[in-house]
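I have placed the structure first, in the form of structure tokens, so that the comments after it can refer back to it.
A single protein chain has been omitted; all remaining protein chains appear in their positions.
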């Protein structure tokens, strides 16, 4: 069993490099998830996107999530990485990979990790719309 | 929506190339599955593995599966490719990738495709054990 | 009736060839498999197999026609 790995990166994510770290002759199944910057959100055209994080707590919480996945599911290894900084359309915002002897556990753990990252890790997303307006996603104000 | 794509390949699979075909500025989520040749099966050390197929029917049935996934799930595109021939330990036997606006559909469709491939597509696996013995997986004889 | 049978995987090993065209009175794939299994000592029961006629899945009771190509499909193991 590998050590839990979650990290933030300010440079483009490299799925092939991350995947190699999971390659293990024991494993038979690899499930991965990639989140890409979309060109729209709730109907508004998006030009680019900026992720920022609370780095000390983000890495800590991310590593807890990967450790939980290793404990809950019959998997060999898991890696997750989240991008921060300014991303263009089509850029990779997050990558999660899980290797396991059997595919069910690989899928379940991969999904668990991405769901928990999205709900628990202190990372924020600022969208830059084609109109010139920007918005912090999920922080809509009443005013 | 892209056309359903399933193919057999007698040369090593290239996930990065397949993934590029799914890249679409609309999509926000990519779920992938890779099956690798394991170094053991049911406790027996495996040296290498040979996949063979009934090509005419395998491609037809695989394409039906991908078409079903495109119909059942809210996804943008799906690609699946299965290797035939002699594979070393760690070689990629199968690759499935699904892109979608939302991650739930991407995961569900990816899992659907790999499950259906495994149960319906006429592909056979011959294992070469370290003992020199070979065996057609799932064809155990009573004698 | 002329029927072509193509063999894959374990059945190919047990038959010792890839494909053959035979003259058979078998009216259905079920009858044909019974005949071949007896002749060549195939170990897989028909309940473990699927059948394809002319490169698509078919029923065991589908009537066979002269010139049909039949494949008996051993348990699959892709992925």
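Here the chain labels run A, B and C in written order, and each chain numbers its own residues starting at 1.
Basically, a residue touches a chain if its C-beta (ideal position, glycine included) is under 8 Å from a C-beta of that chain, and two chains touch if they have at least 3 such contacts.
Remember, it's a predicted structure, so these values are computed and weren't measured experimentally.
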| item | value |
| --- | --- |
| Displayed partners of the chain not shown (whole complex) | A |
| Positions on subunit A where the hidden chain makes contact | 35, 51-54, 56-57, 60-61, 82, 93-94, 114, 117-126, 136-139, 141-143 |
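The criterion applied here is as follows: only the chains that are shown with their structure count from here on.
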| item | value |
| --- | --- |
| Chain closest to the middle [Cα centroid of all protein chains] | B |
| Centroid spacing, where centroids are CA-atom means, of subunit A and subunit C in whole angstrom | 49 |
| Averaged-CA centre spacing for the pair subunit B and subunit A, given as whole angstrom | 24 |
| Subunit B residues counted as touching two or more neighbouring chains | 35, 114 |
| Touching two or more other chains - residue numbers and ranges from subunit C | 79 |
